[in-house]
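Removed: one protein chain of the complex. Kept in place: all other protein chains.
Order of writing sets the chain letters: A, B and C. Residues in each chain are counted from 1.
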Amino acid sequence: MDIVEVKQGGVSTFKLQGRLDSNTSQSFEKRLLDAISDGTKNVIIDFKELDYISSAGLRVILKATKTLKRQDGKIMLCAMQDYVKEVFEIAGFDSFLPIVASLDDAFKAF
Amino acid sequence: MDIVEVKQGGVSTFKLQGRLDSNTSQSFEKRLLDAISDGTKNVIIDFKELDYISSAGLRVILKATKTLKRQDGKIMLCAMQDYVKEVFEIAGFDSFLPIVASLDDAFKAF
Amino acid sequence: MSTTGSVSFELRNNLSELATLCEKMEGVGQTLSLSRRCLFEMNLALDELFTNIISYGFRDQSEHFIRVHISADHDVLTVVLEDDGIAFNPIDRIPPEVPCTLDECKVGGLGIHLVKNLMDEVSYERRAGTNVLTLKKSIEKS
Partner (left out) sequence: MSTTGSVSFELRNNLSELATLCEKMEGVGQTLSLSRRCLFEMNLALDELFTNIISYGFRDQSEHFIRVHISADHDVLTVVLEDDGIAFNPIDRIPPEVPCTLDECKVGGLGIHLVKNLMDEVSYERRAGTNVLTLKKSIEKS
C-alpha cells in the first residue's frame, strides 16, 4: 500500500492506494498516530484509490478516531468505492464516522 | 492491436503492440500491403511489444514477404519475445525470414 | 451459459500467503467473470478467516497447511476451508453490537461478523481433528 500525506490549512489528508490489510495496517497506524502526536487535530482519509480493506484496516481507523476524540480532533472519510463503504456499514462504523462523497466535501466539514 | 508505422531513411518500420490474431490480422495485412504498393521496399517489423501471435499473424507476414520478394524488397523481423520466436521456429519461418535481436540490428541490415 | 469449475490449493500458516490467496482468487474471479464487488467480498471473507486461523489456531511453532477448495456451480460459489488448528466454531461467536457509538465500539472482534454478513451461508464441522468451514455465496455476474 502507498500512503500519500498532505498537510494543508491545518488539515492532514492521507490518500490511501492499494490494499489496507493485515500486512499493511501497521505502517498506516504508525503514520496516523505519528501525525496525531505531532499535533494534527484534523484528519481526512481519502479512500479514492483504495481497492481493499479488511478488519485490520477498520481497527486502525477506529483507534485513530478514538485518539483524535480524546484530543478534541476530528476525522473525515471520503471517496470510498461502494464495496468499501459496505464494510464500514456492516461494521456499524458509519453510525459514528462521517463518510462523505468527495475530498472537497471532506474539506468543507472543517 | 496497435500498429505504429515509421518511415525513416527508405525503411518502413511497423511496431506491433498487443495481439496479432484472426481478429486483428486483416488490418495489419492492409497496412503492410498498402505500404508496399506505395513503393516501400524495405520493411522492419518490430515485435518488441507484441504479446501474442497466431497462425493468422504468420500468414500475413508470409504474404508480405512473398510480395516484397517479387519487387526485390527486403523484410527484417526484430525484438521478439522468446515464445513468439518459438512460433516462427515451429512454423519453419526462421529458415527464410531474418529474425534479429534489436531494432538497431534490423536497421543495420539495410 | 454458466462457467462451472473448482480449484484446490494449500496455504502455509504465514501472513505472506495472503498475497497468494489474493492472486489465486483474482484468477478465479476472472475465469468466472465475477463482479468486482463479489470478488472483493470473497477475498475479504477468506482473508479474515485465514488471518484468524494463523493468529489463533496454532499453539506450536511448526508449519501448518490450510486447505482451500473453491467451486462454482449453478451461480453459487462454495468455499471450503480446512485447518488442523484448535477446534473453533466461528458461528457460535456472539456478534458485536451493531451499530454502536464510538465509545461503545471495541477495537477488534469484527472479522467473523464481516464473514457472516458477506456470505449467504456459513457452516462448520469438526472432522477428525480438522476444522471444516463451508461458505456459500450466490454469484453476481459482472
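General observations
The definition used in the following text is that a residue touches a chain if its C-beta (ideal position, glycine included) is under 8 Å from a C-beta of that chain, and two chains touch if they have at least 3 such contacts.
Model, not experiment: these values are computed from the prediction.
Note that the undisplayed chain, when the full complex is considered, contacts B, C. Touch with the chain that is not drawn comes from one residue among B:V11, B:I44 or B:V87, which is B:V87. Touch with the hidden chain on the side of chain B covers residues 19, 21-23, 51-56, 58-59, 62-63, 65-66, 69, 82-83, 86-87, 90-97. Remark: the residues of chain C touching the chain excluded from display are 1-10, 23-24, 26-33, 65.
Everything below uses one rule, namely that only the chains that are shown with their structure count from here on.
Rounded to whole angstrom units, the spacing between the C-alpha centres of chain A and chain B is 52.
Look at where the CA atoms of chain A average out and do the same for chain C: the two points lie 25 Å apart. In chain B, no residue reaches two or more other chains under the touch definition. Contact with two or more other chains is made by no residue of chain C.
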